[in-house]
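Of the protein chains in this complex, one is absent; all others appear in place.
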Amino acid sequence: MAEETVQSLGGAAGLGAPPTAPRRRLGARLREERRWALLFLAPDMLSVLAFTAFPVIAAVVLSFLDWNLITDATFVGLDNFREMMGDEAFWRTMGHTVYFTVGTVPTSMALALVLALALNRPLRGVTLLRTAYFIPVVAPLISVAMVWRWLYDRDFGLINYFFDIVGLPAVGWLTDETWAMPSVIIMSVWKSLGYNLVIYLAGLQSIPRRLYEAAEMDGANAWRRFWRVTFPLLTPTTFFVMVVSLISSFQVFSQVYVMTRGGPGDATTTIVYHIYHVAFELFRMGYASALAWMLFAVVFVLTLVQVRFQRRWVYYE
Amino acid sequence: MASRAQGGITMSTVLRRYIALFGVLGLVLALAIACGEEEEGVAEPTPATPGAAGTVEVGPASIRWGVWGGAAQTKLYEEARDAFQEQYPQVSVEIISAAGFIDYIQKLQTLAAGGQAPDVIMMGGEWFPVFAEQGVFQPLDPFIADTPDFREEDYVPAALDGMRYKGQLWGLPKDINVNVLFYNKDAFDEAELDYPSDDWTWDDLLAAAQKLTKRSGGRTERYGFSAPAPFTFIWQNGGEVFDRNIDPTSVLIDEPEAVEALNFYFELSSVHQVSPTPAELQQTPQIELFAAGRLAMLQDLRGATVPFKQIRDFEWGIAPLPHQKERATILNWAGWALSAQSRDPETAWTFLRWLASPEGVRIFVRGGNSLPGLVALADDPELDIEEPFRESLGYARPSFASPKWGQMFPLLQSQLQGLATGDKPVEEATREIAEKLEAILQGD
Partner (left out) sequence: MMAAQRTFGRRRVGRLTNVTLYLVLVLGALTMITPLLWMVVTSLKPLEDVFKWPPLAFQSAPVWENYREIWRAVPFGRYLANTFLVSTARTAGVLVTSSLAGYAFARLRFPGRDAIFLAYLGTIMVPGQVTMIPSFIVMRELGWLDTYMALIVPWLFSPFGTFLMRQYFLTLPRSLEDAAAIDGAGLLTAFRRIALPLAKPALATLAVFTFLTSWNDFLWPLIVTDSREVRVVSVGLTEFQDLYYTDWPLLMAASLVAVVPVLVLYMFAQRYFVAGIATTGMRG
């Protein structure tokens, strides 16, 4: 029988003691772990404290101020937050961001998983194939954006060229309000597929081969093997990909900045682009901070929810 | 222990590799920093030499100079810096640059917020009131008062006035530009049309554009004409966008003459289809369309001549803009401002003045990118300024400058794009734009 040690856990890894350790060793072990924890965490945490703490605290303070970056800031209490609630642009751009997230995250995750499964075998030229799928990730956005703008061009783009051949009408991919966001989504999925692919490939390595062999021996077909062995043991990886993808898609900025500048109109203006606009085009750093903290709250809650739900579906050994 | 069975590479090997890696990197890092500090150190200023004729008494100093532009522009800035340092060897100038204008603004903002703004700052004309209001710049009037041989009449009035705000002067012109009409001579020959002339009106323009537009299937192979913005059309029709272009207080874009002009402009793309829409232009700039032969005429600045000179496929020409009820074209300019945070404003002022003097201006205009902001240089033989530009200077109106430009500019861009799609009648849409602009102007 495949050795599936399924231990449903909360937001942490195993809190159980090694089954055979006597009590005395357990206490000593715990103390040892605590001592080492400090050492292991030190490089990371000290760096965080040094370089992240101040900016984050400053950003908190900023959200209660009105500051145009140069002249003295004035304290405005909760005004920024009150303004935000009634700010139509805020809600709209939040909506656009959710639209973007819903479009990119599931798509990218599913495609990456399928690809990882397919590329996780010694096919001929598999190294080249894996490199090909990773190339979009590597190419600089400034040049890639230009290429995509051409692809999407209404009169001379490759996509409309094919549409023309097949008899479909030309679409203003980046100039039509309906199609602008889907176009940005497609480009984003294309650009980030390689990331998730690599993470899934790495994750697939942690699955012991003997589990597949045992399953095969029990007569399980490819589909069964996937569902009973691969998918469950990939859940920590999937969890990681999901959390990280959600965080980064809520913060999408560069693609919009480079491809559409938030346009046409504000069809592709995401929340972070709006924050950038408020901070650096309207010179309202305080209000921008408040907006940023709102975004933070949303993303944090979302992550928290995922962490709590982990229990239900993520298997750790 | 099971560890050794884990495929050859073991514990200490991994750890050793980490240490080795870190060690090597540490060494490289140390070396790089050591070398870096030597090279990037600003050149030591040499002691003041007895003033050569015309140079001002300036002690050893080092100032920072903010500019934007790519590789080609950087060469000009370096040339200017070298020429200045030759005259003033006791001053060293450090160039702070960003390639794109928007990146430059963001970098400038960040530097200023951190108290590190460059002493002399390059800025686009429309933005002077914004940064003056924000406190990034300081007015030049005190320095002008101390400079006996300063004459305002030396400078092109439209550009200089554009940098006045709240009764003070905030910058001197770097260079200026006007819009003219560029056209593809081969395309005109092919369509058996006469080249654009001084007498052209809007009707002539439209007629030619229609003949020059080529379509095949659902695609436009060549557009007839393109202009980046409708403002010149509004003025040519006797209308106005604001009550005044410099530091406007009220909006006039919904008046009949302006609306008529806007109609004409947007119908070029929506009805006659001789122009790409503003959204399309944002994706593929008109300069590139023209160079590829996909656009027969365009309205643009002298800067367009730089890429156009590389065209080998066809001949092209320049003509003044067509007129309707009046002659009008738009004057853009860039200027030099003095940072309010400067620790050595006297030296910065010396440099600033030099940049706006004939020596400095020549360096920037020589390449054919722009026009001089100095009246005297307009007819200079070395600069070889084409006739249509000189003629257009006579009726060029300055572009807009307002402390609220940061809000107005994105609004104008997005709203005007909306006009192009034509879901609303132009009168209604224009009234909405006017209302929004009024709100911005009246607000805080």
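Should a chain be cited, it is by its letter among A and B, assigned in written order, with residues numbered from 1 in that chain.
FYI, contacts are C-beta pairs under 8 Å (C-beta built on N, C-alpha and C of every residue); 3 or more make two chains touch, one makes a residue touch a chain.
Please read these numbers as outputs of a predicted model, since none were measured by experiment.
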{"item": "Among A:Leu78, A:Val102 or A:Ile142, residue touching the chain not depicted", "value": "A:Ile142"}
{"item": "Residue touching the undisplayed chain, where the options are A:Asn68, A:Thr104, A:Thr175 or A:Thr237", "value": "A:Thr237"}
{"item": "Missing-partner contacts on chain B, residue numbers", "value": "1-3, 5-7, 9-12, 14-15, 18, 21-22, 25, 28-29, 32-33, 36-37, 39-40, 69-74, 94-100, 103, 106-107, 110-111, 113-116, 221, 284-285, 287-289, 291-294, 301, 303-304, 306-307, 310-313, 369"}
{"item": "For chain A, the residues touching the chain missing from this view", "value": "5, 11-15, 18, 20-21, 29-30, 32-34, 36-41, 43-45, 47-48, 50-52, 54-56, 58-59, 62, 69, 115, 118-123, 127-144, 146-148, 150-151, 156, 158, 190, 193, 195, 198-199, 201-203, 205-210, 212-213, 216, 221-222, 225, 233, 236-237, 239-240, 243-244, 247, 251, 253-254, 272, 275-276, 279-280, 285, 288-289, 292-293, 295-296, 299-300, 303-304, 307, 316-317"}
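Convention: only the chains that are shown with their structure count from here on.
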{"item": "Approximate Å spacing (C-alpha centroids) for the pair chain A, chain B", "value": "37"}
{"item": "Chain A-touching residues of chain B, taken from the complex the two chains share", "value": "105-106, 109, 112-113, 134-136, 217-220, 276-277, 279-280, 282-284, 294, 340, 406-407, 409-410, 413-414, 417-418"}
{"item": "Chain A residues within the chain B interface of the complex", "value": "68-71, 149-150, 152-156, 160, 164, 169-170, 172, 174-175, 261, 263-266, 277, 280-283, 285"}
